[in-house]
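Input: one structure, supplied below.
Of the protein chains in this complex, all but one are displayed in their positions.
Chain IDs A, B and C follow the sequence of writing; residue 1 opens each chain.
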Amino acid sequence: MIFGEAYEGIKHIFKRTFTLKYPYQRVQLPKGFRGRHILYLDKCTGCGICAWICPERCITFVPLQDKKEHPQNPENRFPQYWYARCCFCHFCTDYCPTGALDYSPDYELAEYDRDLLLWSPERLARLPTNVGEYRSVFHGEKGNMGVTYERVSEHPTN
Amino acid sequence: MSQETLQDFAGVWIGKMSEIVRTVTGSGPVRYLINWSRMYALWPVHITTACCSAEFGAMMGPRLDPERFGLQAVAGGLRQCDLLIVEGTVTKKMAKRLKTVYEQMAKPRYVIAMGDCACSGGLFHDSYSIVNDVHKIFPIDVYIPGCPPRPEALLSAIVKLREKIRREEVFA
Amino acid sequence: MTNNPNQQTPPPSPVTISQTKDPSTLDVSVGPQHPGSGHVRLLIRVDGDYIVNIDPDIGYVHRGCEKIAEYRTAVSNIPHLERPCIIDAIHLNWAYVKPIEELQKIVVPPRGEYISTIMAEMNRIMSHLYWLAINAGVFSGHTTIFMYAFGDRDLFIELAEMLTGARLTYSFIPPGGPRRDLPTGFVERLTKLLDYFEGRLVEYDRIFFSNPLIIARAKGIGVLKREEAIKLGIVGPNLRASGVKYDVRRVEPYGAYKDLEFNIPTFQEGDSYARFLVRFHEMKESIKIIRQALEKIPKGPIARKAPLIIPEGEATGRVESSRGELTYMVMGDNSDKPYRVKIMNGSFRSLIALPYLLRNVHIADMPIIYGSLDYWPVEADR
Partner (left out) sequence: MIQTSPREQTIVDTLKSRFPDAIKETRVEGKHRVLIEFEKERFIEIAKFLRDEGFDHVKGITGVDFPTKKIIEVLYYVGSYSKTDLEDLLLMLKTSLPRDKPIIASATPVWESAHFHERETFEMFGVKFEGHPDLRKLLTLDNWEGPPPMLKDIKFPEMSQR
């Protein structure tokens, strides 16, 4: 077994690379990935269940900036998330009785300033921007399989 | 010449030289070169404060391979490091050590607050042994939310930090 | 250096550091900023090249989980109670939920139990791969296995992400049953990944476990005999490496484990290499368990609705986590918040082995022994 390690090392020179070249290639996330929240302003009634279930109470209720009427929400109370505290457990999404909250694949939330991590309802209502096109694909038959990240054309299948 | 005049002479010349250095490094191409080399030699300190280190390890792994950006985790000493990633919760017991680590690092040094706990206390913000505001210990350049953030999110923060370094003055 | 005869006599308890300091010894602080320690500080007393005595100073990540748990509701407690061991989150989550279900008298549907079991075994593989990469690979200077194991761990994480929606902190099992059913395409992908991973285990064996350098560094180092392991109450893979066949999946079957067939890898040597091998063989057994569970998984509902109140009483739930037996005690008082939550985990219980094993050993053997214990400081500190 002395040459076992050397054999392994040399074998992998001839294999395809595994690395995902991240800022240029993004991984395709599954449908239920728990990234940042999406808020549907036309569904939210401002009931406050999300704030009650939130483990770290990162949700506060604020009125909308624009004066557009939302008839289902007469008190004009919409959730505002402080992402410096949110742990992305998405219990709020699961407990929401009207389906006003949803998962999104956005995870690049880094900011230079901590105050910018406060997401207003309008900002939460924006559509997600992160689209991944690469996913891990196995090739070869059983016993000698390899894996690489390859571009897939179709959208999430699961 | 007497001692005093020699010192005056040297002081004037040192002042002049440093001004020349400042103007040269402040000029476009030289500043660009210096910032470019700083951008590509971000070596993180090997201190793990809490559980976000699992995702830090995943970022260092083969899937994302941050050595593409010159990010190497091999530096043993703090003097060679310029990036401090606060990986998670900072307890009061750890804060003292973290401050020591930060002070031992050579300038220019950059800090990334990784995870909710480093940003604001996160899940444990009301606990009795947690430092909620890490930015009161040292200035923080980039905040990444997430509990823990994805390794891609950490890498995107590093890309953001590189953008900041690219734009900054050499003698800030 | 004078060779003091008094130095040979051990202190009264092997766990205690002797307060009287010999002039020829030297105190060295390892950690918390140290590539080989993580967030724990080991106060080591060395005499030349040998470690005389060691005093573990833990608590650098003590976040007061048990106190916070008294202030949050049963469901809101899940995220922070699974953070102590982030790479093994599903077991911590499950062990916390089991006593609450016992108090609320809910029975989880069999499909829910199977999904939890599949997820738990995947998590065991991920946790062992993390150990293999960091605690075994990096600590022994083997960088290749770090790359191999972390790459394969990310593939399992992608599957976990598909099922639960998060990479590490799943918050997947609230009281009543798991949150999501198996998504379409999950079973095919997992089967393919298991085929791939089985081939990779052969490569791991070739490059790491049969590597003469690793054998030379780990064999016969840090021997914990069977009697000592029992006396110190060591738990999990470290215990099984010392020859005690104790596994909660067998002695108190939970989840779907009573329907599944698997072996419990046990070794008699009790040294660091045996602890390496136990985890290696456990990964093989986990593959077997996942395959059986995917075959036998029944149809039906996955979860029941659970009340929000924790009834009065006291219950304990046990699971076999990657670091050994994990017990959560939950005490309720008819409110929506628990009166008291107590975590008894594998890392805190294997802490006592550190001062026991790290005495009269070479200082160069310290990383191997420390790494072989798979000690996760955050879990021990809570």
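Basically, contacts are C-beta pairs under 8 Å (C-beta built on N, C-alpha and C of every residue); 3 or more make two chains touch, one makes a residue touch a chain.
Small disclaimer: the values here were computed from a predicted structure and weren't measured.
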Result, missing-chain neighbours among shown chains, is B, C
Determine which one of C:232, C:293, C:319 or C:368 touches the chain that has been left out.
-> C:232
Which of these touches the unseen chain: C:22, C:47 or C:66?
-> C:66
Give the residue, chosen from C:196, C:246 or C:267, that touches the chain omitted from the document.
-> C:246
Omitted-chain footprint on subunit B covers residues 91-93, 96, 125-129
Touching the hidden chain in the full complex, which residues of subunit C are there? Just list them.
-> 12-13, 15-17, 57-59, 62, 64, 66-68, 71, 102, 229-233, 239, 244, 246, 251-252, 316, 318, 325, 327, 329, 331, 339-340, 342, 344, 348-349, 351-352, 381
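Here is the rule we use: only the chains that are shown with their structure count from here on.
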Pick one for the touching-chains graph, please: line, ring, star, complete, other.
-> complete
Using the average of all C-alpha atoms in each chain as its centre, how far is it in Å between subunit A and subunit C?
-> 28
Using mean C-alpha positions as chain centres, tell me how far subunit B is from subunit C in Å, no decimals.
-> 32
Could you tell me which residues belong to subunit B and also touch two or more other chains?
-> 62-63, 123, 147, 150
In subunit A, residues with contacts to at least two other chains = 18, 27, 55, 87-88
Complex contact set, residues of subunit C against subunit A | 72-73, 75-80, 144, 151, 155, 158, 161-162, 165-166, 169, 171, 174, 179-180, 183-186, 192-193, 195-196, 198-199, 203, 206-207, 210-212
Within the complex, subunit C is touched by subunit A residues 1-2, 4-5, 7-9, 18, 27, 29-34, 53-55, 87-91, 94, 103, 135-136, 138, 142-145, 147, 157-158
In their shared complex, subunit A is touched by residues of subunit B numbered 62-65, 68, 116, 119-123, 125, 135, 140-147, 149-150, 152-153, 155-157, 159-160, 164
